[in-house]
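One protein chain is absent from this view; the other protein chains keep their places.
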Amino acid sequence: MSDLLKFDLLSASIALKNKEFSSLELTNAYFEAIEQTSALGAYLEIVKDHSINMAKASDKNFKNGTARPLEGLPIGVKDMFCTKDIKTTASSKILENFCPTYESTVTQNLWDDGAVMLGKLSCDEFAMGSSNETAARGNVINPWLKNIKMSPGGSSGGSASAVAARSALAATGTDTGGSIRQPAAFCGITGLKPTYGRCSRWGIVAFSSSLDQAGPLTRTVSDAALMLNSMAGHDKKDSTSANLEMPDLMNYLDKGIKGKKIGIPKEYTQDGISDDIVTFYEKSINWLKESGAEILPVSLPHTKYALPVYYIIAPAEASSNLARYDGVRYGKRNEAASLDEMYEVTRGNGFGEEVKRRIMIGTYVLSSGYYDAYYLKAQKVRRLIKEDFDNVFEEVDYILTPSTPTTSFELGKKQDPLSMYLNDIFTVPASLAGMPGISLPVGLDKLGLPIGIQLIANSFDEPGLISTARVLERSAEFNFIADGAAK
Amino acid sequence: MNESINLKPGQINGETGIWEMVIGLEIHAQISSKSKLFSGASASFGAEANSNVSLVDAAMPGMLPVINEFCVEQAVKTGLALNAKINNVSIFDRKNYFYADLPQGYQISQFTKPIVGEGEIIIDLDDGLQTTIGIERLHLEQDAGKSLHDQHPSKSYIDLNRTGVALMEIVSKPDIRSPQEAGAYVKKIRSILRYVGACDGNMEEGSLRADCNVSVRKSGEEFGTRCEIKNLNSVRFIIQAIQSEAERQVEILEEGGKINQETRLFDTSTGETRSMRSKEDAHDYRYFPDPDLLPLEFSDSWVQKIRETLPELPDLLKKRLVTDFGITPYDASILVEEKDYVDFYQKAANGKDGKLTANWMITELFGALKKENISLSDSPVSPENLGQLIALISDGTISGKIAKDVFAEMMISKKSPSDIVKEKGLEQVSDDTEILKLIDKVISENEDKVKDYLGGKDRLFGFFVGQVMKISQGKANPSIVNKLLKEKLK
Partner (left out) sequence: MSKKESIVDIPTVNKIARLSRLNIPEASKQNLTNDLNNILGFVAQLDEVNTSDVKPLASVTGHKLPLRSDKVTDGNIEDLVLKNAPESSGGFFVVPKVIE
């Protein structure tokens, strides 16, 4: 069985087409892997009967020669995606029994392309967190260190942990300020946040509507391209969805980067970055140079304001987006004599501490007398941050940064919300600008924890982002497997 | 109180002097769209509970709004009809508050940048005068659902059918100075909405509702503190509520009290306003641009296209009726009140005596319909038949008096007036020899009265006319009777 787990998404796809094994065999191998790695806590819900039916249907399609791009490939889904008749909780107690009657556009696109669903993956509650510790059903563990329980990052921690632990061939994630890229970096896998508007937000539990984007977490850059090919697309049900055709990313895997210009922002080399990460950042710069890219210093002067802007805008939008969780139409209600009391106890008990903190901050910054000073100010600085990127992309094609200032940390060790927020310092700016970013593993630190490097491209240049990331991936030759991965 | 002072409408003669009212209206008009503002569920009225509800309206997780093009067009069309500035870029904001019939926990509305800016309309008052009322803005927003509080002793029941139905909120400037002006303003807005086709204006079904902001002041002073009376759904209630609220405020102020700025409800049974308990909680709506939507943008040429679809609006139409049909401005203003009326009138009056048609329509037809509680669209008398009746009067086939009988018959049988006249033999007798026969009969039967008349009792002339008309069963042409009688009794 274990042989089957060695295939990544792309190679498994080829092997399935060549009938080296069936989707049912592959899916069953993943169920064994899920069982083997269950202590990691990545899965909230397993839908074995459903998966097996999907796998059988895929095998029929292979037989009939009607295989689709992701035919028979078993993947996991972050619990932020609403899945029809399958419990969707956003890792929150307030939605603990919620069973959508509809399927999110992104997951529907995946099923329409033949993917097999394994189950729902844990995340930080309502995707608010950078360690997966705010999940109502408990922590998810990073599979890299066997003896210490390390954080998989967040919020797509379950997705990252599962892909790294080989209990899913690939997974979906959502990224608001780094929620795909940071956990991918922590777990030694690839995570891609597309341009805002590439993937429909319809059917994804909303955290911060102007920032949320779905994307893939995969073992390789090619896998990310394969997944995103299916996930992306214009959706009339989402007014912010971009009506732009995305070229087939598989055509861009080997385009190379000769003559391309890579910007190194001076603001991203600051105090507080671990030495190992600095080392690998420098190595990455050299690898790209050796592959024919021109390296240029650039400046994104408003970088240091990205986190403050983010921690105003995201909570503000969240405070409003989460108002619908009121115990009236769905979710867990706490009974009370009056409507207002019912709201207060339902929401007070249903939401976890971090979610409540962010709702409070969001409500405060939008409230009368503070709107201009906080929210409006943040929107103005957001424009400056976006303009920084627009200016830099006049000079260079891609920007290279570390994905995170540190590698993974031990679960339970970061108690202060602010120090947790600092994790997203390198991922948040591109989110605010709406630009695509990819994190890929380039090495291990002294403890044996993966180091991620981030590439950022101009809006809608996912093809170029894939080409460049592939070059870096080849140079880095990151072939390590997590200790805690399924064998 | 000094009874001898001649108060103008909207003035209140208090102990300390004369007060005037300052009134501003917010009219909520439901757009006559098939589907909702941001979802594809039906916007129709009166369906089974929660049947006209989509997952978007129920605010299920991950559901997103997509705007209805028709609603945008109607808002622009209405804005043009209100002579208002159309904003080519407008923004949708979220108005955040918790309520059981507000599933999203916010209402999508327009706060800082509405689709329509300042405009103005002319209103017609009963005394024939006109005045201009400024429009502050018009914006698009979602309606809320409905809570039923009388179904269960300790529970409220929620129906989301109305949730997300498209509304236009039309906000006036505080230019209104009397309850009567407020009534005229609402009627005018309703009429414009119906002309444009943006809203059916049906106040009973709640497609048109008004919130009234009322304050009082002594003439020339600054505006006083206002109270808002919510959700008034008839012109009569608007007039009553404003009058009673203004009187309440004058009483408080004259006793040395202060007005609390608050939201009040009008109690139709007492005719008074009362404070709304549930609104006591201080609101902080935390408006911010809805990140699920983008700014609404359109070009001048698009607005021009909409402008070209505008129908002839009441003010211009009124002028045209006066010139084309020779009717009085007062009659014209009644006829243009509703698009139905004017359409009916123009059909009926086509090629006929316009003035006579207007008289008959306003006095006889409207009177009869009102008595029977029938709307004009269900009138048993068609515009063609009313026109035919006018023609029969004008060409002398029947007298005005007979016409009233014919009209009464038309209301019952829906038959054409010429059929009725033929069936009942009601044609007017204008033939001199026929009438002379009748005159001779009357003279022979009243010889002593003839003597008296010829002896100087001129008053008796009317008696003879009456007798002739009576024995003709009203069919004799009165002017010919007059003429021949005068000759006969020389």
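Order of writing sets the chain letters: A and B. Residues in each chain are counted from 1.
Convention: contacts are C-beta pairs under 8 Å (C-beta built on N, C-alpha and C of every residue); 3 or more make two chains touch, one makes a residue touch a chain.
Computed from a predicted structure; not experimentally measured.
Visitor: Looking at A:73, A:312, A:411 or A:425, which makes contact with the chain not pictured?
Guide: Looking across A:73, A:312, A:411 or A:425, the contact with the absent chain belongs to A:312.
Visitor: Write down which of A:181, A:219 or A:347 is the residue touching the left-out chain.
Guide: Among A:181, A:219 or A:347, only A:347 touches the chain that is not shown.
Visitor: Of B:12, B:41 or B:420, which sits in contact with the chain we cannot see?
Guide: Answering carefully, the residue with contact to the hidden chain is B:41.
Visitor: Using the document's definition of touch, tell me which of B:147, B:359, B:418 or B:482 contacts the absent chain.
Guide: Considering all chains, including the one not shown, the answer is B:147.
Visitor: Return the single residue from A:210, A:321, A:407 or A:454 that touches the missing chain.
Guide: A:210
Visitor: Need a quick check: the contact residues on chain B for the chain that isn't drawn.
Guide: Chain B touches the missing chain through residues 33-35, 39-42, 48-56, 58, 66-72, 91, 98, 100, 147-149, 151-160, 265, 276-278, 284, 286, 289, 291, 293-297.
Visitor: In the complete complex, which positions of chain A touch the hidden chain?
Guide: Listed in rising order, the touching residues are 97-99, 101-102, 196-197, 210, 236, 239-240, 242-243, 302, 304-305, 307-309, 311-312, 319, 323, 326-333, 335-345, 347-349, 351, 353, 356-357, 359-361, 363-365, 367, 370, 373-374, 376-384, 386, 416-418, 421, 432-434, 459.
Simple rule for what comes next: only the chains that are shown with their structure count from here on.
Visitor: What is the distance, in whole Å, between the centres of chain A and chain B, each centre taken as the mean of its C-alpha atoms?
Guide: Chain centres of chain A and chain B, defined by C-alpha means, are spaced 58 Å apart.
Visitor: Enumerate the contact residues on chain B facing chain A in the complex.
Guide: 55, 58-67, 94, 96, 98, 100, 103-106, 156, 158, 284, 286-288, 290-294
Visitor: For chain A, which residues are in contact with chain B within the complex?
Guide: Result: residues 82, 88, 90, 95, 98, 100-102, 104, 201-206, 208-210, 236-240, 316-317, 319-320, 322-324, 326, 328-330, 339-340, 343, 363, 366-368, 371, 375 of chain A touch chain B.
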